[in-house]
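A single protein chain has been omitted from the complex, and every remaining protein chain is retained in its original position.
And then chain A:
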Amino acid sequence: MIRFENVDKWFGPMQALAGVSGEVGRGEVKVLVGPSGSGKSTLIRTVTRLETIQGGRVLVDGTDVGSRGVDINRLRQRVGFVFQAYNLFPHLSAIGNITLGLTKLRGMNKAEARERGLAELARVGLAEKADEMPGRLSGGQRQRVAIARSLAMDPQVMLFDEPTSALDPEMVGEVLAAMKQLAASGMTMICVTHEMGFAREVADEIWFMEGGAVLERGKPAELTGTSAHSRLQAFLASTRHGGSAA
């Protein structure tokens, strides 16, 4: 489904990704973990060319994301992206955020788009907030609207860039619940997150990144089990993020 082949990325003199390779199969959930600046977010941003790369290839369903001929906007419609800062459009209501893509890209009329949007909002438990402006929603609600906005485009893959990091602790659960539900439905997902509980529960594989490279990958139990001696575990122990591991 998604393949990274020796991906290199520089920000000026700083190498953000150093020869990253890996594959995400259909229906798989990968969780990327690592210290900040390790290249996790950059890696998933290369999948929809929010970041261009200087070396290697990123393939989505066999299509080279970086090639000149590719219709990047069409590709982006198939790959949902959820941001840490939600990035809802503040001048549009919750439902307006969702229907924008449907009317502009799917050719739906307003009524069809609204119906579809309401269905997506219902999936994340926010049908009654459809006409609220984002400014009047809590962080957790905003992020769930953002997830619904992406899902409305019928993506084949969902990318999550630290979706709960900007949230107050009491709101993390509702967003993770929506993500778990999505994973259970068979969605292909790559999640950058520090929520180790989530990783243990739904990840098919955890990639531990540091310095722009994937240092370690394995099943959650192998990397975080009590008998494991992994670099991931050392990292978790050394950071406060370990506290949310339970």
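Just so we're on the same page, contacts are C-beta pairs under 8 Å (C-beta built on N, C-alpha and C of every residue); 3 or more make two chains touch, one makes a residue touch a chain; residues count from 1.
The rule we apply is simple: contacts and distances are computed from a predicted model.
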| item | value |
| --- | --- |
| Identity of the absent chain, which is to be given by its UniProt protein name, from "Amino acid ABC transporter permease", "Electron transport complex protein RnfD", "(2Fe-2S)-binding protein" or "2-oxoglutarate oxidoreductase" | "Amino acid ABC transporter permease" |
| Touch with the omitted chain, as defined above, among A:Ala18, A:Val70, A:Met153 or A:Ala177 | A:Met153 |
| Identified contact with the non-displayed chain, of A:Phe4, A:Phe83 or A:Phe208 | A:Phe83 |
| Residue among A:Met1, A:Leu50, A:Val70 or A:Ala127 that touches the chain left out of view | A:Leu50 |
| Contact footprint on chain A, counting only the chain that is left out | 48, 50, 73-77, 79-81, 83, 85, 87-91, 100-101, 104-105, 133-136, 146, 149-150, 153 |
